[in-house]
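All protein chains of the complex are present and in place, except for one that has been dropped.
After this line comes chain A, so read on.
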Amino acid sequence: MRKKALYTNDPHIQALAQIVGEEAILYRKEDLIAYDCDGFTVHRHLPKAVVFPKHTAEVAAVVKYCHEHDLPFLARGAGTGLSGGAIPLNGEVVISLVRMKRLISVDLENRRAVVEPGFVNLKLTNSVANRGYYYAPDPSSQYCCTIGGNVAENAGGAHCLKYGVTTNHILGLEVVLPNGEMIEIGENGILDPPGYDLLGLLTGSEGTLGIVTKITVRILKSPEAKQTVLAYFDRVNDASQTVSDIISAGIVPAALEMMDQTAIEAVEAAAFPVGHPNDIEALLLIEVDGISAGIDEQIEEILHICRTRNVREVKVAQDEQERAKWWANRKTGFGAMGAISPDYLVQDGVIPRSKLPEVLQQIQQISEKYGLRIANIFHAGDGNLHPLVLFDSEKPGETEKALAAGSECLQACAAVGGSITGEHGVGIEKKEEMRFIFTDEEITAQTNIRDVFNRKNLLNAGKLFPTPGRCVEVKRA
């Protein structure tokens, strides 16, 4: 943001500049281009303007102005969302919350912290780590994504198998409603405030019910001990079966991740190679944490299970450095696709764990059908698949093919009783796919709730729900 005089006759821009200050608004095309999409780059649209409020009152004033003048608007954090939730489809006024990035308070005795929405996820853990605490939800983008965005998307991460996703860690929210009114839910982070669970409803509502301006989160004490296992499998089915066996044995791993051969090829070609063999069909990254006295026993059991499932090689991380190396390799997995493909599209289906072998096979068939490679890097422990469809957008028609292949992967997940998204959200990307899992009545039940909060539907319209009336068309496709 640079300081400049306003060169516009647009009264709305002038009014918004009055609210946030002239240095805190972008409205010229060249400045707006950076805000025409988020982590989902297939659709792009320019916003009308981008404002950078400093505090809740400014957010409320901007929202009130938009509400009164029927200007569409939406909130944006770091823009790392993968489903297009922050794309200004309708030429919205984008309310960027990156300047509201304070850590307001930390109360270790009562295990809670209060942050502004623009506060970066990993910074919270870093702020309390010296006292042995951390914030549990750890999406792969945690080094740059904001907690406000995490609330909007109900973000997950590798460790949510044991510790839950964002919604399990939100204790209170200050929210600016779509008419500019401010409310506070879960004041002081006290559990079970009387009334319907609006905290639960707002978390994961993808910025369509309100704009969160203050968040009370739960923080946890770091586990006493942590052990990480890396297991290489010649056959993907053995890896899948191992996942199932570990869970059935009554072990609750902190994380249980899987990568297939294509994914391994990519991560080994990218910035954080580990030296995985290139001829295995799958690897598992398994982490157990908890009381030190019980860890060895669990690790022994995991090693035993791996061996009974024909593991080629299995090893326990010898130190924190090795563990960190394995995790860096995994967490940068999506970006690593760039090393083997010009473009990729990531999907986010969820299936019952026991259906893993079956669905992985179907994804393989989809890959063959479209002639596009599909890599799989995913949270196997909770059945959250991330098929990465590799394509080249320069080749005519290939983007469409990739989108169709991705959608078909979701259909395969839905067909075994799964879901179309486990942590990335519906956004623009998967709104038609909502019909794979919900009936018209069930979708209406949800839009009815939206109407209670967002009556004019000016806030982030056109997201999350399928376009009415397109049902038949989609089903025929």
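Heads up, the rule we're going with is that a residue touches a chain if its C-beta (ideal position, glycine included) is under 8 Å from a C-beta of that chain, and two chains touch if they have at least 3 such contacts; residues count from 1.
Convention: contacts and distances are computed from a predicted model.
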item: Per UniProt record, name of the chain withheld from view ["Lrp/AsnC family transcriptional regulator", "Branched-chain amino acid ABC transporter permease", "Carbon monoxide dehydrogenase medium subunit" or "Glycolate oxidase FAD binding subunit"]; value: "Glycolate oxidase FAD binding subunit"
item: Contact residue for the chain not shown (choose from A:Thr80, A:Ser96 or A:Thr167); value: A:Thr167
item: Given A:Ala49, A:Val176 or A:Ile251, the one touching the chain that is not displayed; value: A:Ile251
item: Among A:Leu124, A:Ile147 or A:Val426, residue touching the chain not depicted; value: A:Val426
item: From A:Ser222, A:Asn310 or A:Asn457, residue that would touch the chain that is not displayed; value: A:Ser222
item: Candidates A:Gly195, A:Gly275 or A:Gly397 - the one touching the absent chain; value: A:Gly195
item: Residues of chain A in contact with the chain not shown; value: 107-111, 131-132, 153-154, 156, 160, 164-165, 167-168, 183-185, 187-201, 203-205, 209, 221-224, 244, 247-252, 290-294, 297-298, 350-354, 379, 382-384, 417-426, 430, 434, 437-439, 441-443, 445-446, 448-453, 464-465
